[in-house]
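This view holds just a subset of the chains, kept in their places.
For reference, chains read A and B in written order, and residue numbers begin at 1 within each chain.
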């Protein structure tokens, strides 16, 4: 495919590194024009001066929206209207209203709108999803999930701490991965109660800590912690089923070896099965392949963009719960 | 000391096995008179026909109340009024009103009323408490705790599933250990939101699953899971501080090796310290020594019986939250 990219940061580089041999960068724009120029040179694309140019070019089949969240809706909707497919980084938009408008635009245009939830494609998570879908271990009773890392020096001056760029803190930016995994694998989520806090010196309104209890429509509960005070990168997703406990720990790299642990229900001795997925992070490459498949199916990717919308709906409900001190219901569709 | 015991089940046997050489069983009673007789024979005490006899004997300095919770208040108050000290198994009573009455009775009688929270005396927990108290790792930001085991065959016919014996399910009976640890080490707890459920076939009103978020007066949050569907005995108490994460895993025996893990905040490499406390469970012996010390101090043990009362107050608040769908405040004193 011929790809345009808006943004030239970490995510743009990750996406470029995951290109298939038949992909080609045609145009790239970014607020930091120097970064855009460098990537353009390296990948033999053209650096252009505005995202509008990127989405309106004839030689762009799909646009990767890798700019800060507050710009997603404008860019995504323009790209979809221009007839390109869109892979947009999470969160899909700054608000659920914007996310819904993007989803509608994709449906109207008949183009793929895919929200980048690469964690779904981590091999341990893929395997977990397969086990759960198979029903081999019985229904889900409870879950516990942790995603966090230690705040880094200078974090306060990054765009993630700029209310002009983002509409939420650690929960909206990173915890949303867990929200999506719980909702799509264990849910749907039908209500939430939450506590959000600021332990580090972030700007008002941007939480660095979130603790959620997510009610699952099947009756179970998922406890979720998303945090900037984890002090080392950590990913945990543990699911208690009727016949076993399944646990994903680690994502490789700085998160430690990626492992799926299955503790089967027994009278003893306790039997545990470990699946270790060592080596490089393949999730970006796999998600990109998935995007290709969606485009090839020429179909509007209902599942995928619902995920982008639903995850924001749930995070917003969590924010409301943190204010009201009550469980907040997730209303249908949103 | 000369000890009377009410009850002849697992707890009675554990308490007897933890006696000091200068302790002597003088009287024991139990609903199951055969069990009482057997223990009396083995430990050279006298089996008597009612708990009233136990608490009223002249040769009893202290009474261990190891009968089901609904009988605790009557027995405990009678014993305190008779001038004996009391070590009462958790939960201290069936309700917070009863627990408050016991606490008052102890104060009036000037006798020790100690609620049996032996988990406080597990060496890894003791060390964790010391670390937290030292302030070396900074203030507490967040905590996560899991206590559970798999439901055993025939559990439905045990007294723990009999509403005539107990006033709550897994949370009141086992999760209360975590509630006490969080409240006494990380708290005080000032509010709670909870979900309780029944995944196994327990009688109505007796939960086998509880998920709690406990608000800490210092601003942090503790997420707690107490469950009968853990499938293997598990104990986890993880505390995130400003400078480190501290984690107790295992309690020895069927819970796996008891370990205190300290993950220090670093830029890398990640440094982790493990303290392994292998060997037999010493908590019963240490708690018994603690009771001796309290008695020796001839003091009313304000701390200890407050713990018995407070933990029930919090559990009851959790039950109310599970009904109302709201955070429930822990009111002062109770």
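In this text, a residue touches a chain if its C-beta (ideal position, glycine included) is under 8 Å from a C-beta of that chain, and two chains touch if they have at least 3 such contacts.
Only a predicted model underlies this, so the values are computations on that prediction, with no experimental measurement involved.
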{"item": "Copy count for the complete homomeric assembly [2 present here]", "value": "4"}
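The criterion applied here is as follows: only the chains that are shown with their structure count from here on.
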{"item": "CA centroid of chain A to CA centroid of chain B, Å", "value": "41"}
{"item": "Residue numbers on chain B that touch chain A, as the complex places them", "value": "141-142, 144, 146, 150, 193, 195, 197, 199, 209, 211, 213, 215, 219-221, 223, 225, 227, 229-232, 240, 242, 244-245, 263-266, 270, 325-327"}
